[in-house]
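Structure below; questions to follow.
Up next, subunit A:
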Amino acid sequence: MSPETTIQAALLTPVIGAVLISLCGRWTNLRETVTLVTAVILFSLVISLYPLVLEGGRPSLVVGEMLPNLSIAFTVEPLGMLFACIASFLWIVNSLYSIGYMRGNNEKNQTRFYVCFAIALASSVAIAFAGNMMTLFIFYEALTISTYPLVTHAGTEKAKRGGRVYLGILLSTSIGLLFLAIVWTWMIAGTLDFTPGGILEGKASNTIIGILLALYMFGIGKAALMPFHRWLPAAMVAPTPVSALLHAVAVVKAGVFTVVKVIIYIFGVDFLSVTIDPDWLLYISGFTILAASIIALRSDNLKRRLAYSTISQLSYVIMAAAILAPLSVLGAALHIAVHAFGKITLFFAAGSIYTASHKTEVSQLDGIGRRMPWTMGAFAIGALSMIGVPPTAGFISKWYILHGAFDSGQMLAVGIIIVSSLLNASYFLPIVHAAFFKKEIESPNHDDHGEAPFTVVIALTVTATITILLFFFPGIFIDLARQLI
Partner candidate 1 sequence: METFYGLFNYWIVIVLMMMGFYMVIAQHNLIKKIIGLNVFQVSVFVFYISMSKIKGGTAPILTDGIEIYSNPLPHVLILTAIVVGVATTALGLALTVRIKDAFDTIEDDEIAILEKEDQERERGTIS
Partner candidate 2 sequence: MSTQLPALQVVLPLLMAPIALIIRNPRFVWMLTLIVTWTTLAISLSLLMQVLDSGTITYRIGGWAAPWGIEYVLDKVGAFVLVIVSAIGSLVMTYARRSVEQEIPAERIYLFYTMFLLCLTGLLGITITGDVFNLFVFLEISSLSSYVMISLGRDRRALTAAYRYLIMGTIGATFYIIGVGLMYMMTGTLNMADLATLMPAIADTRVIQAALAFLTVGICLKLALFPLHLWLPNAYTYAPSMVTAFLAATATKVAVYILIRIIFTVFGGVNVFEILGLQNILMTLAIFAMFAASTIAIYQDNAKRMFAYSSIAQVGYIILGLSFASETGMAAGIIHLFNHAIMKCTIFLGLGCVALRMGGVSIRDMYGLGTRMPWTMAAIVVGGLSLIGIPMTVGFVSKWYLVRAALEADMWPVAVLIVLSSLLAIIYVWRIVEAAYLKPAPENAEPVSEVPLSMLLPLWVMALASIYFGLDATNTLTIALDAADILLNGGLQ
Partner candidate 3 sequence: MLNRASILRVVSKLLIPPIMVFALYVQFHGDFGPGGGFQAGVIFAAAFILYALIFGVDNARKVAPAWLTRTLLASGLLLYTGVGVVAMMLGGDFLDYSMLATDQKSAQHLGITLIELGVGTTVSGAMITIFLIFDGRLRAEKDD
């Protein structure tokens, strides 16, 4: 297959999968097989492009003109490759997990769930491969819309409110700010293609560049930069596999991916550092990191704590990109991947706990590690990765970000990373400690539970293992990310 056809196939596979899933809605086993098969095909298609991209190839596909001189086009470059790999791989794991979770909890409307999931994945892959800002924006919005039914899956009043916040913030930032920024960019630059080194150099005054940067950074609501972070905890009402998808892979990663992409390919790292040096972005992302960590520390609900942890981890990526040093950009790209694996493990664990014992609060978890050793073991690995302790993958990305920050003398950033690591430790480690070393609280209801369903355990074991493996073999991502700088 030529690279163009591969891209085409990769984009179409989940869509066709969605159609098939909706057709097979009545036969649950068949439906779930279709989901898994689609996920596997998608991953193998994406991974088949990997060697080519690694060699420096940039396969591209132009679908057609949407507006005059503005095409829907796809180009596979290292960062997109990285994102697509993670998303498509984790879809397999997540599907496996979903099957166990959805059945274990007897969720309704499962067909709609799988269909929307497939469409969300199609949008994510399209975002990853987008060749210009227009294409990216189109699928960015498609991702928002297709995940809305997932967030409101429960159909309760609470789900509805969560959905409102989710949609309200994501749509209003993207239409209100990002859209404006894109139109403006197009008028200034005359193109929206992602070009190494940026497209804005020498075309507008520094003030305008500054305003544009702000519009982009706040407009990309999915990156959850404060004060537009509220959608993430609100979306916690969704079933856990969705939270895992939203908060570890597709949605939030699409956000920070877009941020990095905009900084590298629209503004250009060098151009930004010589013109406006966006210190304010450092401050805001730094503030987000610390503030979100503190909120996480104070929340007892496990998923909520994880959500705020995600907000803070996302701002690592933004801050790393804003440092504008080569190594920190590399770190930013790596952190997208590393955080995905770590966070999805944590969410899987949270969902696993819920499925087995229906516990949602941190304070209820005393002694649960003895009943669910696999789950809590994986949780511990994920937590270590969040903190950045070797031998977990989290260490690698933090290392590069710190290195970059030192190189460019951004001591503030260094300080923030160190403080936040301590905060991370203080809200994750007590959970691990309580789970394994505290005595279980006597409770009449949930006494007799063991591990979660088999597929759930498999899924979280796989992601936890990969979190460790990535520490030893980070090459697969570093080699890709190196091409960015």
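A few notes on this one:
FYI, a contact is a pair of C-beta atoms (placed from the backbone, for glycine too) under 8 Å apart; a residue touches a chain by one contact, two chains touch by 3 or more; residues count from 1.
The candidates came about this way: all candidates are chains of the complex that A comes from, given by their letters.
Remember, it's a predicted structure, so these values are computed and weren't measured experimentally.
Touching subunit A in this complex, out of the candidates 1, 2 or 3, is candidate 2. Within the complex formed with candidate 2, the residues of subunit A that make contact are 64-68, 72, 137-138, 141-142, 145, 149, 152, 155, 159-160, 163-164, 167-168, 171-172, 175-176, 179-180, 183-184, 186-187.
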